[in-house]
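The complex appears here without one of its protein chains, the remainder shown in place.
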Amino acid sequence: MTKMTMVQAINLALRQEMANDDRVVLLGEDIGRDGGVFRVTEGLIDTFGTERVLDTPLAESAIAGMAVGMAIYGLRPVCEIQFSGFAYHCFHQLENHAARLRWRSQGRLSVPMVLRAPYGGGVRALEHHSESREAYWAHTPGLKMVIPSGPRSARALMVAAIRDPDPVIFYEAKGLYRAFREEVPDEEETIPIGRSRIVREGRDLTMIAYGAMIRPALEAAEELRATDGVEAEVIDLLTISPLDDTLMLQSVTRTGRAVVIHEAPRSFGPGAEITTRLMEGAFYYLEAPIARVTGYDLIIPYFSREKWFIPNVRRIVDAARRTLVS
Amino acid sequence: MTKMTMVQAINLALRQEMANDDRVVLLGEDIGRDGGVFRVTEGLIDTFGTERVLDTPLAESAIAGMAVGMAIYGLRPVCEIQFSGFAYHCFHQLENHAARLRWRSQGRLSVPMVLRAPYGGGVRALEHHSESREAYWAHTPGLKMVIPSGPRSARALMVAAIRDPDPVIFYEAKGLYRAFREEVPDEEETIPIGRSRIVREGRDLTMIAYGAMIRPALEAAEELRATDGVEAEVIDLLTISPLDDTLMLQSVTRTGRAVVIHEAPRSFGPGAEITTRLMEGAFYYLEAPIARVTGYDLIIPYFSREKWFIPNVRRIVDAARRTLVS
Amino acid sequence: MPRSDIAVTDSLEYLSILDEHGNLDRELEPQLSAEQLLDLYRAMVRGRRFDERLLDLQRQGRIGTFPPIKGQEASQMGAVFTLRPSDWFVPAFRETAAEIWRGRSLESIILYFNGFNEGGLSPEGRKDLPIAIPVGSQVLHAVGLAWAARYRRTDEIAMVFFGDGATSQGDFHEGLNFAAVYQVPAVFVCQNNQWAISVPVSRQTQTPTLAQKAHAYGMPGIQVDGNDVLAVYVAAAEAAERARNGGGPTLIECVTYRLMMHTTADDPKRYRSDEEVDQWRQRDPLPRFAAYLQQKGTATEQQLAEMETRVLEEIQTAVESAEKRMEELGDPLDMFDHLYAELPPHLEAQKSALAGEIAALGKEVDND
Partner (left out) sequence: MPRSDIAVTDSLEYLSILDEHGNLDRELEPQLSAEQLLDLYRAMVRGRRFDERLLDLQRQGRIGTFPPIKGQEASQMGAVFTLRPSDWFVPAFRETAAEIWRGRSLESIILYFNGFNEGGLSPEGRKDLPIAIPVGSQVLHAVGLAWAARYRRTDEIAMVFFGDGATSQGDFHEGLNFAAVYQVPAVFVCQNNQWAISVPVSRQTQTPTLAQKAHAYGMPGIQVDGNDVLAVYVAAAEAAERARNGGGPTLIECVTYRLMMHTTADDPKRYRSDEEVDQWRQRDPLPRFAAYLQQKGTATEQQLAEMETRVLEEIQTAVESAEKRMEELGDPLDMFDHLYAELPPHLEAQKSALAGEIAALGKEVDND
């Protein structure tokens, strides 16, 4: 066990998988010499050389499209898109090809690639550098969409993503990169993709969140206990798609109340699917409308105002209280 | 009043707006000499010349990006993306720019463009030619997402879209292009963007649909009346985003039961947002779980199987019955 | 300090060996064996006749929309003929002759164009990608494949096909740039058939050639008479050898012509003249090559005719077997296969819901 930041934990996952498996190659802008603008790939070029860590020219569609070709060949490319706000440049490569090739070839070919991208706000970044649009990928059949919530889950999910036989979009909450350290086992650890987990147990209310929203959710849960004597269960999705609704349904069947939290804009966002699954699967157990605490249906504002956009403990607690009194 | 197909009705809207307003210019692949692969722009190049109807080189990002520039200048470009499956090539131009420019410039600049694209199945097309991914655009703040359900609404919404001060993504159900004719007034008609409408009244159940799904919904409603004595209200959204939830909430408050229908894949699709809005706004009136009748979370299969993917009358009736007995 | 011209040192050439009047440049003529020449010719004839048959089937409603290749047989066969089985072949959607040469069955093509996902199954062990409909997008896959081939220290190369229209796409640009930067063993074959649906190449780009676009990437470019299978072969063989020997990528522009409609849903009379088509008919790659084979004594007219007969029989057999096969296919539940390596729970649920509906339907039908 070593205490490390999420940046270090992802670096560890990449390093170990590269050491284990020479099919794993990295490509992206500034990931080599520079170690990535967030230093996630720091030092990997020194260990593995320019043959396995490719500093690419500046073109996201080429990064994704080339990775599709590499993956078809049998490699396990891990590409970095410098910020998720620039992943739309390669949307067509992901939708038209990465997501479809196994299906189009009747299972004969496949695209085991990972596309990493930092997402979300909270680091006073320039515009286009703070959005959360995981719903785009979650709505795309053929892709998997994963978002870890801290160092340990990031490491374990990254290993799983690299080994996954299908394309995985891997969003990294940049607000978590260096926000805290966690014990990460030195030996191998994976978390199966497509499985959520309970990070706090509770009988009165279910909170469903992921990524950078897990910490405010947990804090909100503590506050609710302290001030209202309410025990909130907190579920960390980890995988957004395929969405694991088993745990959340079990939980809501017990609690009857739910708050769904994400940074992404509200409308047509992940919270809508989560809410709908709960409505479909636990309708008769619901005691109150499910509440969404989300980003507004706006572009995330420049950083002087972003704290007003991103859900915080107060908004979560308020929503939980409204849910509890109904 | 003239009876016309949806292709003719959209053509009429374009023709009249072009005649009225020299800011309106069209651009896209094969929209000139060829009149568009579906003939929506047929004859317009003869009337308005190559200066206002641009046959572009083959590049969707350029079509959208050039339209952004034209719109900033003060024109009203209407671009055609030949099939919505190729609109992902210009995702970044739409998300990074079209959707943001008014906001980024504090209202000083704007992008009054329309991006037309045929979507959906039902015409035995090749792969990549039949998808429904309106949720991508609906989840994008700064865009509007419109889908007419027949000739008359297509004409009236197209006029509104062209006149709209903000960027509008306009999906045309290709299965409706020549499916039926409707009376379309010769004189001007518009439907306000952001407003849904009731296309069939009923007290027992609310069906919410749009585009090509309105006809099977109406047929299902007839069947339910005939066989079950049930009166279904059918709401045609017309605009997907901004989503008008007023009418649907009023309706469900009365009926207590709802079925949401779309061709798009189910998970993280438009139905999730619609369901969630109903859950949020009419929770205490709901008598049964809201049902979704949608495409599966698959790529729409090649045409020999597509009828099994696209929601049909039988599936809608079944879902309605399940909703009614709960 | 001055104002001076900058010289571009990458080569840019035009190549033609056997022209439409039968003139042959003996110095440039490739040394192909009789067997190779006949293989080439047979593949071109197979492409032509199968195309014609597909058009019939389409007109009879027995298959859906498809893109005819007529006129482009030399341009694709001359190029793909230089590949080894161990090389990677990355088609666009108008390379039917090349696909068949690489081992794709006629049946699978019929299935595909009749809307059966089963038509996507590529021959096992073959290094062929399925067709790519999103124009230009496949260029990047070839770059990735070629990169991986070199990473694995093989002598494999990747050859990718695309049209004149595709050169306008960002993916073409990004792909050629990456290929040149990484000096991957790739050959980029542009079938310039003069049209991208209704847009002529003169309105697709302002440049007089497509080959010169190579200069934007620092790679050699060559323009060849794409209806001259010998010229295409020579250009492709050179490019393939260069790639194999670590010399990096090449852009080849084959100047050819789409003699038929864009797809069967298209009506070319709307945008181009019969005269233009007639002119290009004079330059048909097949008769030119047939005459060459006869002059050279590689085959008699009679032998070539027999070859045609055998090809037609082969096609007939394939059509029959495909139609039989399609009667058996079509289980809707199959659409849930192959999206992911493992079916996730939500799709499992959707699949069994559909299975339930189908079972219920069956009962209804039984009860009728």
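Order as written gives the chain letters A, B and C; numbering starts at 1 within each chain.
Going forward, a contact is a pair of C-beta atoms (placed from the backbone, for glycine too) under 8 Å apart; a residue touches a chain by one contact, two chains touch by 3 or more.
All values derive from a computational prediction rather than experimental measurement.
Asks: Going by the contact rule already stated, which one of A:Y73, A:F86 or A:W137 would touch the omitted chain in the full complex?
Replies: Touches the omitted chain: A:F86.
Asks: Please pick, from A:L26, A:A156 or A:I299, the residue that touches the omitted chain in the full complex.
Replies: A:I299
Asks: Decide which residue listed in C:S168, C:T250 or C:T264 touches the omitted chain of the complex.
Replies: Answering carefully, the residue with contact to the hidden chain is C:S168.
Asks: Using the touch definition up top, pick the residue from C:R49, C:R62, C:R126 or C:H215 that touches the left-out chain.
Replies: In the full complex, the listed residue that touches the missing chain is C:H215.
Asks: Could you tell me which of B:L44, B:M70 or B:I299 touches the chain that is not displayed?
Replies: The one listed residue touching the chain not shown is B:M70.
Asks: Can you name the residues of chain A that touch the chain not displayed here?
Replies: Residues 29-30, 32-35, 37, 55-59, 61-62, 85-86, 89, 124-129, 266-267, 296-299, 301-306, 308-309, 314-315, 318 of chain A touch the chain absent from view.
Asks: In the full complex, which bits of chain C touch the chain not displayed? Write them out.
Replies: Contact residues on chain C toward the absent chain are 1-6, 8, 11-17, 19, 23, 25, 28, 168-174, 177, 180-181, 183, 203-209, 211-213, 215-219, 223.
Asks: Footprint of the hidden chain on chain B, which residues?
Replies: 25, 51, 54, 56-57, 59, 61-62, 64-75, 77, 92-93, 96-97, 101-110, 141-142, 144, 165-166, 194, 242-246
Quick note on the criterion: only the chains that are shown with their structure count from here on.
Asks: In terms of CA centroid distance, which chain is the most far removed from chain A?
Replies: Relative to chain A, the chain whose C-alpha centre sits farthest away is C.
Asks: So the centre of each chain is just the mean of its C-alpha atoms; given that, what is the distance between chain B and chain C in Å?
Replies: Chain centroid spacing, chain B to chain C, equals 35 Å.
Asks: For chain A and chain B, let me know how many angstrom lie between their CA-based centres, rounded off.
Replies: One centre to the other, that is 30 Å.
Asks: In chain A, which residues are in touch with two or more of the other chains?
Replies: Within chain A, the residues that touch at least two other chains are 92, 96, 103-104, 141-142, 242-243.
Asks: Could you say which residues in chain C touch two or more other chains, in rising order?
Replies: Within chain C, the residues that touch at least two other chains are 117, 134, 170, 339, 346-347.
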